[in-house]
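With one protein chain held back, the other chains of the complex are shown just where they sit.
And now, subunit A:
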Amino acid sequence: MKKSTIYIVMAMLCFFLKVEAQVKKIAIKGRITNEKGLPIANATIKVKESKTTTIANGEGLFELNNVQLGTTLIISSIGYKTTELQNIQKDEFLNVRMLTEDNGLEEVQVVSTGYQNIPKERATGSFVQLENKTLNRNVGVNILDRLDGVSSGLILNKGLTNGANNPKISIRGRSTLFASAEPTIVLDGFPYEGSIEQINPADILSITLLKDAAAASIWGAKASNGVIVITTKRGGKNQKLQVELSSTLTIGGKPNLYYQDQMSSSEFIDLEEYLYAKGYYTSAINSGYRPVSEAIEIFNNRKLGKISKVDSTNSINNLKERDVRIDLKRYFYRPSVYQQYQLNLNGGGEFNRYYLSGGYDKNMETSVSNAFDRFTLKANNTFSLFKDHLEIVGDIGFASGNTYSASQPYLPYSPYDQIVSANGEPLSVIKNLRSAYVDTVGNGKLLDWHYKPIDELKANSVLKQVQYKINLGINYNILEELTLSAKYQYLKESNSNENNYPQQSFYTRDLINRYSSIVGNTLNRPIPLGGILENSVRNLISKILRFQLDYHKSFGSEHDINAIIGFEGGDTRGNSTSQSYFGYNPETLTNGNGTINPLIFYPYYYAPSTSQQIPTAPSLGSQTDITQSYYTNISYTYKKKYIISGSARRDESNLFGVKANQKGVPLWSTGLAWIIDKENFLNSEWISSLKLRATFGYNGNLDKNISGLLTLTNTGSINEWGSNYSRVRNPPNPFLRWEKVKTYNLGLDYVVLKNRISGSIDFYQKDAEDLIGNNPIAMQSGVFQFKGNGASLRTKGIDLILNIKNIEGAFQWSTAALFNYNTDKVTSYKIKQTSNGNIISGNYNNPLEGYPYYAIFSYPSAGLDNSGAPQGYLNGAISKNYSEIISLLDTKQLKFHGSASPKFFGSIINTFSYKNLELSFNVIYKLGYYFRKLSVFSGSNNYSYTSRDYSQRWQKSGDELSTKIPALTYPANGAMDSFFLNSEDLVDRADHIRLQDIRLSYHLTGQKISSFLFKNASFFLYAKNLGILWKTNELSIDPDYGTFNIPQPFSGTVGFNLKF
């Protein structure tokens, strides 16, 4: 391998010196615009006589060199009438204005796999191209957020927070159980290992989603969850300097703190009174230091005769009037303000193209402690030498982001916490100790132990992310049809998180006091006075090198071959350190760690029988990810109508503890396409374009966290006897293999009815095999679960894209609709479940054969009995034997609702335009899925005030006819709570339709404003989080947020984009 590489490199160097004799030819440059003078990005410019093709850039600019005199150019772009420019005789700049066939279409001509650009026409795979305009519709800071509701087959997994291993984004549903479920992100041709927040969306030109095997399997073992290929902007050749300035300002509302149903102060105090009388708080009260609420103190003082009946009633009534959410909203939240600025310079000459940009983002989040800022710089330079035979690309990026937050957020102890006095002074509230205890503890010797939430609001935590990225690439045309390229990427990212707690912060005072002790008159503080600094740093260096040969040749007019072959090696190393500094002085940068003995178990001041160590040692870690891949992709086109393609790849990785031959996996795919509209029999003016595609192949995935051998992890901790210790990380599994996903895809691309209707439809099936599953295993084995290959999952679906031009002319109306259908089923899972209770509650961890991964099961409910107790069914009869209902293992006695992931989803964007004004709105729908509500207010939730549905509970005989919420029980019946939480009464349909956003924009273009300073300008207004239009659940629950999260408040944006 080593030898041959050197030969290749040497051969390449020789070609540097080769100068070809050339016939005098012309160079043509030009700009392609629509009727309004707006640039048409990605139009295809084809030289009729030769096979040379180029693609206009984002500004509609193109150039062709070495073209014969008198050539004819054919310019085409979907949605526009194909234009021919004949007999071009000299080097010139052409202004090409294309007539609209259809403005509704947003498909473009070239798709990128990251390894090569393929004209869409010639692709057999399922690609989705998202162009710049689509990506800029949404103004999100994170590029992935901008894909929501505009990308076919892609869904942002909202509301799936409670299961493990849920990716932020899924492309075509799920194809793994426990390995990474995140799609691979490819940035400018390389797998991106950095943080997604470090990519400035303003630098992105377009995104291609690779969905099926033919599209994605070139990425081999990284492909099974789909691939998102991001291409950034570049300068155009022979393009005058263009300066582009864009900015947005987004203002959002405060969150609705009343969204999550909870007990009112009055309801909660009544409940506390009831529980107090029952003795529920006895243990806490007796301990002397454990916290009890203000109301409980009043009840207790009344019982002890410390206060009068009148006083206690008045105090209680006073508490009942309070609502902490009023002050929370006032002091803890603000309207959010997001600002984005980006300036870029781009252009190019004969020999080089350049793109320079700088971006700045500043977000003041709605939570007053939280903020984010980001600064990005990017410079891209492309040199074309030796008459374009040699191209050198250099790209340097820098990004620096800071996330600010308060690391110890305030969670009210009771709904009637009072955080400010009537005159606005911060007040102390109950935190982890009883207020009567805190008032007198230590006779003034200890630090003040009160907790005032208002004083803790300041952001004390900052996450600093800094990234450097360098890309170098060389492409050399060895022969007319053969190009050798070498590419290298170096990425370094450093994330440091610092939590700084000054001495006056509650966190520090609490920790110092907790370990203090007073013997006689002497106060001893193991943790020295001063602040506490918690610092953790994670560094990542990713290096990727790739050699690739591109071959493209046409034989006669009927045969066309396109092939690539390459090698890629990746080396990603991470290391991390974390450390706490006690007694930290930010002025002198000194700390008192040296005074702490980390081996000693220091007793708690308030509970001396409990003691803990104070860890002062840093903890270190490092990860190494080595990959080696060999890949090829070949496609052959016959008569420009029939295309066959194939790709193969072998991935090898530094898997731990497996035999060498199991370290690699070969994956392949093949595809066929038939361009039907080129057949003579289909010579209809109704059909402009029709292409049938069929593909099959394998993608892969791997869970690198497991190993074939017994492995230990050193915990880095010290036990009670001063010994370092380790734990078993995984039991041995000599049969560990890579996961494979077999993918079938059948698709049709169509443009019909004189270009008024266009789009595509894809049918797919993914059979994921050898999936690594969490096999629950008998406890006698000593582990709770065991990971091993053996599961399989089948995912099926349909992706439909439909673009309709409804009205044409001066006033235009177009509709772009996305429809997706996706279901999955666990087809094999060898290990049986333990009980019906486990199937319901642990389903994500314990998939059940024959059901979706996200299956929602419940216990059938027979409603409440006449004492308000929930009733289920046991062996067909109504039963209250909850333990038996839960422990039973019989899926027939469960109700299966469906998946927690939508079966149908998509969006409909309607766009209206009149002259320079454009209005569009996006309606998103998600249908055919379910969610589980949380509703229990008894012992399982420790009678917390945050419980839902308390006011709707059964209270008196007869209520069972009108409510399904059980009566309050005391003492709590754990089995009953568990039954009710998982009963069908708390499962609801999640189907809903939402108005995602509205955008109004105004464009000023080209000639019209040539007398102004800028040559192109657009302004827009954008509104987001507008609410739900329709939903099936009758409650005020937004299924995207469920009962756990608060929905994003409404936000409005103004923005502009100017080009000078």
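Couple of notes before you dig in:
By definition in this document, contacts are C-beta pairs under 8 Å (C-beta built on N, C-alpha and C of every residue); 3 or more make two chains touch, one makes a residue touch a chain; residues count from 1.
Here is the rule we use: contacts and distances are computed from a predicted model.
Think of the chain that is not pictured: of "Cysteine-rich domain-containing protein", "ABC transporter substrate-binding protein", "RagB/SusD family nutrient uptake outer membrane protein" or "Cytochrome c-type biogenesis protein CcmE", UniProt labels it "RagB/SusD family nutrient uptake outer membrane protein".
The chain omitted from view is touched by exactly one of A:621, A:850 or A:1027, namely A:621.
Touching the chain that is not shown, out of A:437, A:786 or A:921: A:786 (per the contact rule at the top).
In the complete complex, the hidden chain is touched by one of A:50, A:313, A:524 or A:654, namely A:654. Only one residue in the set A:835, A:891, A:1025 or A:1048 touches the chain that does not appear here, and it is A:835.
Residues of subunit A in touch with the missing chain: 1-2, 5-6, 9, 13, 278-284, 286-288, 290, 474, 486, 488, 545, 547, 569, 571, 601, 603, 607-611, 621-626, 628, 652-657, 660, 663, 704, 707, 709-716, 719-729, 731-732, 776-784, 786, 832-835, 837-838, 882-883, 885-887, 889, 939, 942, 970-975, 978-979.
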